[in-house]
Every structure is written in structure tokens, then in C-alpha cells.
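A single protein chain has been omitted from the complex, and every remaining protein chain is retained in its original position.
Note that the chains take the letters A, B, C, D and E in the order they are written out, and that residue 1 is the start of every chain.
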Amino acid sequence: MSTDRYQKGMDKLKELTIPDENSPTGHMEVGESFKDIAPDLTRLVVEFAFGDVYARPGLDNKQKVLTTISALVAQGTPQIGMHVVTGLNVGLTPDEIAGCLVHLIPYVGFPRVLTAMKVAQEVFAEQGVAITAKPESGESSAG
Amino acid sequence: MSTDRYQKGMDKLKELTIPDENSPTGHMEVGESFKDIAPDLTRLVVEFAFGDVYARPGLDNKQKVLTTISALVAQGTPQIGMHVVTGLNVGLTPDEIAGCLVHLIPYVGFPRVLTAMKVAQEVFAEQGVAITAKPESGESSAG
Amino acid sequence: MSTDRYQKGMDKLKELTIPDENSPTGHMEVGESFKDIAPDLTRLVVEFAFGDVYARPGLDNKQKVLTTISALVAQGTPQIGMHVVTGLNVGLTPDEIAGCLVHLIPYVGFPRVLTAMKVAQEVFAEQGVAITAKPESGESSAG
Amino acid sequence: MSTDRYQKGMDKLKELTIPDENSPTGHMEVGESFKDIAPDLTRLVVEFAFGDVYARPGLDNKQKVLTTISALVAQGTPQIGMHVVTGLNVGLTPDEIAGCLVHLIPYVGFPRVLTAMKVAQEVFAEQGVAITAKPESGESSAG
Amino acid sequence: MSTDRYQKGMDKLKELTIPDENSPTGHMEVGESFKDIAPDLTRLVVEFAFGDVYARPGLDNKQKVLTTISALVAQGTPQIGMHVVTGLNVGLTPDEIAGCLVHLIPYVGFPRVLTAMKVAQEVFAEQGVAITAKPESGESSAG
Partner (left out) sequence: MSTDRYQKGMDKLKELTIPDENSPTGHMEVGESFKDIAPDLTRLVVEFAFGDVYARPGLDNKQKVLTTISALVAQGTPQIGMHVVTGLNVGLTPDEIAGCLVHLIPYVGFPRVLTAMKVAQEVFAEQGVAITAKPESGESSAG
């Protein structure tokens, strides 16, 4: 029988989301909001994107979220909010998320990273979290 | 004085590369090979890309390599070979690297991932490494 | 003389648009709205984009609209609304338009398709049309 | 059990390919060639890309190939050879394929289209096909 | 010591901006607005983007702004407003800026250029400037 993949996807989604009013279950909702134009979209998202791919062994959840965020920033696609929330849910710290964005600068340029930073900033505010480490801000480049 | 950033960059490069004839010190060579057209390129690469960004706290080296690979695959830029080698050098397993590429499929599509997979495959062969886990290959989706 | 290309373009535009208050003659308006910054833009759009390219034999109008929509979705450019309207005008069904978007998922990834789906959804609502076929929604992948 | 999706995908692949030595069964081979790095890739390609998406009702095969080609050209991904062959296999004429590429010029610019044209040209030569219609070549833009 | 690069960057920023209430000192503000998520961002922007790159000999300021605008339009990134203002500040005329955008059409397609044109149009209005030359608007292509 094959509730196998669908169940795998649903289980993965539960791992990734913390159900409370501050955490949108964005991933699931995405499929549902398009029922009228593509009724099979929810199934494709849950079964393929989550059951086959997100639930796949190899990377841990934190590494998977970093991979997702990096790909979206590189594409200039600013819808990373949902994935920043997911990242916090699976244990990435705000420092790690901000670190991922800064790390992308030499590969995709400043504009795409700055677009993403704005989104991350808003999510951190909504979620009531903040970075802890303080990379030297005012220090000049030498001694 | 400011050999500070330059040294920071060089130290980071040493962390990332294992000098032997199979491991190209690709990152450093990149700057050097363009001396005749942009003499300052090596400095920009070593000081900014490595001294300021790659050496920045926040993410560990393995997370940084995954971030880099993801961004390049998303851009359709197949020059990930050097970064796959770096990934192996800093402790990513072939399974983690392959897992990163498969994870990108729902975000960037199959064609870009397949281009990258070919490169990773060649690097694994050159480096004499292979994946260990075996996600079910022939199993159908149920039963 | 050469009203030839301009006329060809205008004739094509008439084919593509159904003038009523629900159908924006978006294509023409695009040029006109930039008269103050590039007075020749309307001419370039009408003569080249429509007279030379859109009026060219080879593909029929429905195939041309699908080509256009696919290119824009792949680029992450969400301004497909005007082209969804054009598609309906030339005889594409909502099922064909939705089918085009779902077909793009394996090639460009889910995020870009979902951005486009939102736009198509809004246009269908404005135009009072809906898909008819119902790909199995709740069915799991086997049995 | 679920050989359902896998079978659907295989059936679709048979529709799309004409097995003879000139027609690469490229789509299937793609998965197989990466067995050593991602054993599940063939299954993902056959079941999702072909079983779920390519076999989906909505667009006919010719429209699907045009959609695919357009997306790849827009991405600057020149691996359209396999899809040009598929297009010919399902009944697109060389004129329709060339028409699709020219139609993309106003949306993605000349460079990406020219890269694709070179590939299409090579496939037409290998397949021994040619366009039939002759859009006016030497005619200037006015009478 | 190295206030060298930081000072170089600040000096360049002064060259590029005309401080009055209509000219956002956008470049500097960008770093500052992300202090809470990446305290080192301002330093990276001022020292690398402006001190190392923007202050580099080779191109003059007007050529540099055209290069920047072209890259952003090609990426589909519409945040060119700040750079259009900078362009006017360093002596590019509205005609040159509009000319740059039209010149991009054959390379990136109409949609990306039109998105950028809207932004440039708004900036020209805010800044109270306008193009002077009038490329023939209504003239057909011959005669």
C-alpha cells in the first residue's frame, strides 16, 4: 500500500514545525491554498518534497535547512521566511542562520543577501530571538 | 599594520585544504592565475572571501561548504568540484554531499542538480571515496 | 514604407486581446506607460516583440503563450498575470495553464512555480474561470 | 502496493522515446548513470518527474515539451538536446521547435536563445530533419 | 593600522552621495539597518564593497554605476533605485540611464528591463529630472 510516502512526508513535517500560533505550518498550507487550481499539489509537496527528499537520510535537518535557504537566496527568491522559522524549530541558532547569509555574499553578491537579511530580521523579531555572538563591528581591518 | 586579514585568510585556507597532489589548492590558485589581468584579485580573495567571510564565526566549516555548494548549484554554476574536495577535506562525508545535492531538487529542479551530480561523481572517483548508506533504490513507493 | 511591421504588431495584439473592461490591453499599455523615459519603447514592443516575433509563423498562439509563461516562471519573474489573461483569450483552458505550471516543477523547483500559481489563481478568480478536470487529490500513490 | 507510479512513469517514458540507435533514451539513462552516488535517483526521476508530473493530464505531450524547453533556455541551461529529440518523437515539427526558440528572444534575450539554437541545430542534423517554412530571410522590414 | 580601507570606503561614499533630504545615503544605511543581525555588515560593505572595489581605479564613477545597474537588471533584482540616484549624483544624465536600460533589452529580454524602467521612472520623478533627447517615437521603421 502506499500511504507510506504520504505518511513519511507528514511525519517529516511534524518534525520540522512546532505547532503554536507563532509557527506557521507554512509548508502544509502551501499545498492546501492551491487546491482550486491544482488539487494534486498538496500530495506532490507532502509525498515528494517531504516524503522522498526532506525525509531522506544523508544530511541532518539543520544542514537541510541551510541548503534550502542558500538555494533560495541564490535564486533571488526572498520567500525564505518559512525556512528561517523551520531552521529555528530544528535547532539552528540565529547566529548560524545569519552566518549562512553572510557566507553567501562572496558567491551571490550583496544585493541578494541583503534582501534575505531583511526577511530573517523580521522573523527573528516575530520569534523573539536574537544573535548572541558579536563579530567585531567597529574594529577596523588591522590591529 | 594589517597583515591581520590576510593572515586570517591564509590560516583559513590551510584549514580547508589538505596539501597533496590530489587536492588542488584551488582557492589560492584562482587568484594567482589572474595576476596579469587583476593583480589585486588574490588579495581580495584571501582577505575578503577567506579572511572576512569564510573565517567568520557562526557556521562551522562543514555547514559553510554546504552553503557554498547549494548557492553554486542554484545558480547553475557547475564549478563545484573545488568545493566538493574542500567538503571532503573538512569532514563532510560523500553521503552528506550527495544528500545536499538531492535535497536541492525540489528547490532548483532536476537539471541543475544533475549537472552538479556529474561533477561530484568525478571528484569522488578522483578522491577514491564513495557513499556508504544505500537509500532504497529499486523499492517502489509502497509496500 | 514601413508601417508594415507596426501594423503586423498591432494586428497581432488585437488577436491576443479581447477588449473589455476585464481584459487589460496590458501589452500595449506597457509601452505607453514609459513614454516619458523611453519614447521609442512602444514602437520597439509593437514592431519587434509583436510584429517580428509574436506574429512569426511556426507556433500557434496557444503554444506561444505557454512558451512565454514558462520562460517567465523559470526566471522567477512573477509578472505572468497579463500572459495568463492572454492565454485564456487565445483559447488555453485553465487546466492547460495550471498544467503548464505544474509541469515546470521538476525543471525550476517548487518555489518559482508556487509564486506563479498565486498569480494564475488571482487571474482565474478575476476572469471567473476554473479548472474542470480533477487530478486525484487525496489518493495516495498506490492502491 | 505501489508499482503504480513507477509503472506510470515507465509508460510515459515509452511514449516519449522512440527506441532506435539515434534516439537516446536519455531520460532513463540520466537516473542510471548516477546509481553510485544516489541510488534512489532513478526512482525519483521515473516516479515523480514522469509518473506524477509528465503523465499528468492538462497539457498534451507537445505542449509539455515546449514548456520544458522554454524553462531550460530561460535558465541558461543548454542541455536541451534530449528534449529536442523528445519533441520530434512526440510530433513537434522542426518549425515548431525553432519557433519556440525565436519566440523566447523578447523574454530572455538573444544570448540564451542562440546557445539553445546551436544545440537544436545539431540535433536536427543528427536526426536528419529540417524546417520547411521559410520566414522571409532577406526581406527588409518594409515593402 | 588599518583605518585605511575603511576611510577609503567612506571617502568613496561621500563622492557618490549628495547629502540632502532627497538623496538617501542608501549605501551606508544598508549596513546600519542590519546591525542587530550582522554587526560586521557595515564594515564589510564600507571596506570591501566601497574601499576595495568601488574605489578601485580602472573605470570612472559613471561607468561603475552603469555596470552596477546592468548587473542588477540582469539578475531581475529591482532594487536599482539607490543606484539610479547615485548615477545622477555622479553625472550620468537621465538619457544615459534610460539608454542603459533600453540597451539591455536584447541581452536580458523586455520583462526585466520594464521592471527596472518603472523604478527609474519613479526616481526621475522624485529627483525632478527628465530625459532631453527624443528618439523618434512614432516613426515607423522606414520612410
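In this text, a residue touches a chain if its C-beta (ideal position, glycine included) is under 8 Å from a C-beta of that chain, and two chains touch if they have at least 3 such contacts.
Quick caveat: nothing in here was measured; it's all calculated off a predicted structure.
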Where does the absent chain make contact, in terms of the chains shown?
A, B, C, D, E
Missing-partner contacts on subunit E, residue numbers
1-5, 47-49, 53-54, 56-59, 62-64, 66-68, 70-75, 95-96, 98-100, 102-108, 133, 135, 140-143
Residues belonging to subunit A that touch the chain removed from view:
105-111, 140-143
On subunit D, residues whose C-beta touches the chain left out of the figure:
76, 94, 98, 101-102, 105, 109-112, 114-115, 117-118, 120-121, 124, 130-131, 134-143
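Just so it is clear, only the chains that are shown with their structure count from here on.
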Copies subunit B and subunit C touch via same or different residues, half shared test
same
What whole-Å value do you get for the distance between subunit C and subunit E if each is reduced to the mean of its CA atoms?
31
Using the touch definition from the top, which residues of subunit D touch two or more other chains?
1-5, 40, 44, 47-49, 53, 56, 71-72, 75, 105-108, 141-142
Considering only which chains touch which, label the overall pattern as line, ring, star, complete or other.
complete
